[in-house]
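Here it is, the structure in full.
Every protein chain of the complex appears in place save one, which is left out.
Right, chain A next:
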Amino acid sequence: MRAQLAGLLLLALTCTASAQSTVPQGDVDALPVEAAPAETVVAGLSSDSVAITASFDGSDILIYGAIKRETPIPDGPPLQVIVTVEAPSSGVTVWRKERKAGIWINSEAVRIGAAPGFYAVATSAALGDILLPEWDSRYRISLSHAMRAFAGQIAVESAVPFTEALIRIRENEGLYRLDEGSVSLIDQTLFRADVSLPANLVEGAYKTRIFLLRQGQVIDVFVAPINVRKVGLERWLYRLAFDQPFLYGLMSLGVAVFAGWGASAAFRKLRRP
């Protein structure tokens, strides 16, 4: 009986507290959002580097953080969070095949100056609902903004089908991903996102970005690097192949000749008991 009473009391108290907090919010709302960055991101990563070993088959990165604010939680639609992770960009050529004299050949190409090898977008709700297009193009958040700069002249009528094809192919390979609703946000204050990196990673400086959004507008951005590099044997072989290519080539041949001779000798022994 007493416990129930206490519970009721607590409920009443919190109700009044939240009611009070909304009162001064009314006039703050009238101000433009950019004027005062009332809410900022404080975030961390479970690891800021990924080591590629021989048995590497992908890695999960936990991105977590909190929203720091001096004022109470503003009124209106709730806060939203978008987390992106992207690999270094490189140039790619997208070819379109055409049937000529009965056979399919590459006929037209669009060269894209920079497209990330991996790009993941995790959001706390459907991307279209929480991000306005102009803010998307300003911060290059969605997959269609992942690639930049066409290289050289574009000889085709429209480059759109080519860029769409690039996104489609990379999405099918799991290299470009949009995970809507995968960021969990608690009380508009704490958030966490799990981004899994695929096994087919390339080395380089990866970039994590965390966007805070209200009413479709970006109110704060947090950027953190993730360093992806080969370690141990992988690193040694990679360096040798590029620094001492002749030696590396001879080593490859040596391994091949030795293995061939070894198998031949072993089988002769086996056959003659």
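Assume a contact is a pair of C-beta atoms (placed from the backbone, for glycine too) under 8 Å apart; a residue touches a chain by one contact, two chains touch by 3 or more; residues count from 1.
In the analysis below, contacts and distances are computed from a predicted model.
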{"item": "Per UniProt, the name of the complex member that is left out, chosen from \"histidine kinase\", \"Transport permease protein\", \"Probable membrane transporter protein\" or \"Cytochrome c biogenesis heme-transporting ATPase CcmA\"", "value": "\"Probable membrane transporter protein\""}
{"item": "Absent-chain interface as seen on chain A, which is shown", "value": "52-58, 90-99, 102-106, 111-113, 151-152, 161-162, 165-166, 168-170, 199-203, 230, 233-235, 237-238, 241-242, 245-246, 248-253, 255-257, 259-265, 267-268, 271"}
